[in-house]
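All protein chains but one are shown in place.
Then we have chain A:
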């Protein structure tokens, strides 16, 4: 369904057509479909926020919340910031948008444990976004993947939201990490993260001209 709509919607985003308020119902429906089917289309969602910006009376808190939550599922990309810039302070302070803003804030600071405690107190908020929690786990794995060479098993389980052993193994397998008992081996970071030395190279040709001029 989302795939099929992508084409229809693409035509609505071209040129001046992007600002046509008559497209809003279709685009809003497309947001709902994305939530339901775990699909994602940033450009279409930004067009919805743009139409709200130009037509404030059409603003829908519910659709905006979904767009913001979907943006979180695409971390570490900065989609959330792009969405935030199209809203205004009043809209951001509305319930539950303010709670989503807070969630984004702690995720951006990588306070994952705090995030998991928080999210368990707000089960309805993300219920409609299919695959929301696993998307966040993907983001956690991204950050772990760029930070660690080896990480303690219990630590990783905590970062992923206190997952049990079998779930942990699924994630470890998915990313090609290696189970070493107490430790999980992530990757050989020392191959990529190396001290760089930048030295100036001056050869004879470079100085030839100036030496000739001094003559």
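Definition applied: a contact is a pair of C-beta atoms (placed from the backbone, for glycine too) under 8 Å apart; a residue touches a chain by one contact, two chains touch by 3 or more; residues count from 1.
Everything that follows uses one rule, which is that contacts and distances are computed from a predicted model.
Novice: Mind telling me which option in "Trafficking protein particle complex subunit", "Mediator of RNA polymerase II transcription subunit 4", "Eukaryotic translation initiation factor 3 subunit L" or "Metaxin-2" is what UniProt lists for the chain we can't see?
Specialist: Cross-referencing UniProt, the chain left out corresponds to "Eukaryotic translation initiation factor 3 subunit L".
Novice: With the missing chain put back, one of A:53, A:130 or A:167 would touch it. Which one?
Specialist: Residue touching the chain left out of view: A:53.
Novice: So one chain is hidden, and I want to know which residue out of A:111, A:134 or A:179 touches that hidden chain in the complete assembly.
Specialist: Within the whole complex, the residue contacting the unshown chain is A:111.
Novice: For chain A, which residues lie in contact with the unshown chain of the complex?
Specialist: 15-16, 19-22, 42-43, 46, 50, 53-54, 56, 76-78, 81-82, 84-86, 88-89, 105, 108-112, 143-144, 146-152, 155, 183, 189-190, 193-200, 202, 206-207, 210, 213-214
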